[in-house]
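Note that one protein chain is taken out, while the other chains of the complex remain in position.
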């Protein structure tokens, strides 16, 4: 039985680029084969529970704008919310979803009660997943909204909060495993500081390392097969978060010997906040061997905070998937995007349209990226640009066979004068524009 | 014999806080003992050759404004420049200086000739150092200005450039050692990219790792006792530099097993460009065990590029030295600052005044920081804030004695409800204001 | 009778710079005479109702952290809040306060009811003002929090919202007049857009001009003697607000012929968000003749959103008051600051300490600025720098007596070669550091 929230909206179909139907896909044709794989299997779309079904439309200067029948702190509300969510997953034909514990169940008076409720909702989900075929891309714990976490979860000055957070994560991993989630994500929203004046950074980093080790150990203990993912973000809510960006997370993982156990879930908006392009973060994670999954929500370039808008700029999205495809594409990861509605977008249909627009932008971007890969228009250029490094003398330098002195002697002896060659950035940008 | 550039300016003296003499120190009293050490030995000031004696006053929209008698590409010019530089070091009473090869000698037609000139100038320096007592804080190679480096030095697609850069660094280390330099610095101005479209980041990072290893090996081979320092910067001149910030450099060092061999030289302005406060970079480097030295030049908060102004905000500088003192103070490192004049500051005296102002600001900041350390007004608060972690149960969690499951059982079993406590940021900020 | 919220805290006294009492002023000595005026009359401090008594400690990633007994939507709660607020005003010895309608009364079911409640609270205030001597610096209407304003108030596409906002402002002005408020402020939190795609900017600017004219006309009609103030802000909550900065507001006022009727209320944090320094905004408003009042709350330089922290950097605050004093000081305006606590600052005392710290920073800054004015150390330099313009030939150019051709003929005829002179920025910065 239908909740009625979306009226009698039919499942969204692929109608091709010329369609003007706002409730149709113009590019996302799930079964279309690109580079030997179905689009659905490339993109692995997941719908996020939080912004779509939990966020009330508030901001720091104004309260709730959305009116949803499930906005109440009861288990009935939670189930109605689940009904609507799975209806939307089906309408969209999205293969995956993602959630935090706090998104799906009202908080209990004790952790035991909260956990019990989480399991109850998980069972409710299980039935719906069975029926609709929707799968869980990842689960996660909200360790940042409740006031107990105001000074951090793993990095809290109070070990009780560390313990509470650890216990919470344990249940969330259990539930993620129960629902056959393919990854488990950690976002350190409050793992950082408001001021260094009251903070012992070294101590907090050690706490955070221990916490992550506990999670990894537990994963192995229970045989959870999914990947553990850290989601970097430089700031907001805190003045400064510890998981600043992919390179910072890499150093953190190396420090605690976890670089083969944990990967990153990268978000476009977070990349921007950290002063990087999204492609940069993807290329970095790939170069360092820790690429896992993505949140494809973008930020507004003129706003200094996280806007979590759905992706709509095809050229940018194409470059992101180009990096992902070069990195071998997703394994356990996928494309989550928050599609946080603008707070003036009150209508249920706005929710559908935001997802359709975002999914179509991603599909169009991925197809363009795949074509660039096939045509080798960029990779060919790059290989040729570095071709000198495959010569034996160059390889000797790189492999460590020559010392600094050896190299210096050769250079001075030969009177070497390296000649610069054009980097041809403008040409390459024009080439990309042939595809997007 | 005096070059006459600064007229008959006498050495700058300490005259105390009430002095209105623009050519006197009001706070920098070299022999004053603070926390058991002379101020001079705490601060270890070094004057930078480049901005003070090489930069012509140009910017992207305008050319040279400064008229210096040594602005010509001859060895005579180079020696006149050295004369004036050492006169300034003496007038200021600065114990150290720093330089790039390109600052001090005209480029030759071949690397061999450039190196020969560098050695000639180094010998000229040696005489002056002997006479004036000025020491070398660090030497470095300019691997970014010449067009051969336009696509990087170690990370160049052309191995010939890598080789040329390696040979250049070899001589610069030799010269640094000859002059008893206490550190050797690498700033990767062009180690990064303008566009990912023509870049193989993984390959470039590997090149950079190899380059650094060559440098470290050579240091050990010749018995250079100084520290090798990397200077992080996020961007400018490139769109994106690889040595983005302290945390990124740490990950890079770990990747190549160099984290015990190399430290960071942190710059206030670079911290700002990377989205951090300077204190953050200092605290991070300290927590990760790679703190080395500082460039105390600040950026303008409203400008998105590197302005390299001398420090003038005492409260900010005090917080920086507070982190440095907490980290144990400088060992081989020191306080370099570029004091890049504003391009309208044409007069020789402006050069002196910029350094006096910067040094006085640092001295005032360090004294305030030292007093805060002595009074334990902040460290005491922090220790108390984390006191819960010294309890046995907390230590068990931290040491790995308890698993995630153990902790979860305890939390659910005890019905634990952590209670938030005020972080008291406002109080702590007021406390700092008692000292600055 | 005391509400007990602040325990038995005594009124905060001036104890001088050496005091370490966190509940004492070290610089704010209300009766101290500076430049011929009492400090209290210079600074005209006002405490803001909203952040101190209304904000629950939430942010976009977390909910309420503060627990205040008046957090409920009743008139009893509103009165308890008023009791505590006036207790705090008295403890602090702040001569003024400021409020929005929504801060002080629960919203009614109709505007008529809301207005009635506002008048009831205003009467309650009046009694307390009488008793404590606290005065009202300004009143204002909250036209941004309620969902009816989500698409703007004056600039809403729906004229009903314009009307509702107009009616609301009318009552707020009435109440401000009743309480002898010295100014009335308009902050256009939602007067802007989220996307140009759904926006007719020209139309919205015209609506905004009409709205402001209505307000000005009404002020004259009822004989309200206070100034009407616009508070510029570039963005947040909207992607882009129309009252971007002082210069934009000036153009807007000129367009509607209101430049002699309305002034600006400038905020340090808003200046930063708009890419300016606070001094810039103050100097601009002064040069354009529209300087009115200030909100002295600062932003964090590394955060891209409005943090509304109390001022704590004396050198920055001194430069701000230096501009204010050069502009002749406040007339009807004053120093409001939000002192939005960090959300971890849970304790009642944190509220007092934030205000004490901010007021002391302002007092110290103003005293430094006053001394710089007295000593003419900066103004003298500036006068001398432009001295050439007082010569008759220069005055002829400036007054329009010479045409472009006349000037060209003189320049070519005389072979004029202007000679640049040092701007001496470094010297001037050092001079400032003698005062702060």
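Chains here go by letter, A, B and C, matching the order in which they are written, and residues are numbered from 1 within each.
Note that a contact is a pair of C-beta atoms (placed from the backbone, for glycine too) under 8 Å apart; a residue touches a chain by one contact, two chains touch by 3 or more.
All of these numbers come straight from a predicted model, not from anything done at the bench.
Asker: Among C:23, C:126 or C:205, which one is in touch with the chain left out?
Answerer: C:205
Asker: Just one of C:8, C:73, C:130 or C:405 touches the chain that is missing; which is it?
Answerer: Of these options, the touching residue for the absent chain is C:405.
Asker: Among B:29, B:151, B:176 or B:339, which residue is in contact with the omitted chain in the full complex?
Answerer: B:151
Asker: Which positions on chain B touch the chain that was left off?
Answerer: Contact residues on chain B toward the absent chain are 57, 59-65, 144-147, 149-151, 189-190, 194-195, 235-237, 239-240, 273, 300, 302-306, 342-344.
Asker: Under the stated touch rule, tell me which residues of chain C contact the chain that is not displayed.
Answerer: These residues of chain C touch the chain that is not shown: 110-112, 115, 147-148, 150-151, 156-164, 166-167, 169-171, 194-203, 205-207, 210, 213-215, 217-218, 221, 234-235, 240, 244-245, 247-248, 250-252, 254-255, 273-277, 279-280, 283-284, 286-288, 319, 323, 378, 381-382, 385-386, 388-389, 391, 393-394, 397-398, 400, 403-405, 407-408, 410-412, 415-421, 423-425, 428-429, 432.
Asker: Kindly note down the residues of chain A that lie in touch with the hidden chain.
Answerer: For chain A, the residues touching the absent chain are 20, 22, 26, 65, 272, 275-277, 301-302, 310, 312-316, 341-342, 344-347, 349-350, 353-354, 356-357, 360-361, 420-427, 429-434, 436.
Convention: only the chains that are shown with their structure count from here on.
Asker: By mean C-alpha position, what chain is farthest away from chain B?
Answerer: When every chain centre is compared against chain B, the largest gap points to C.
Asker: On chain B, where are the residues touching two or more other chains?
Answerer: Residues 275-277, 420-421, 423-425, 429, 432 of chain B touch two or more partner chains.
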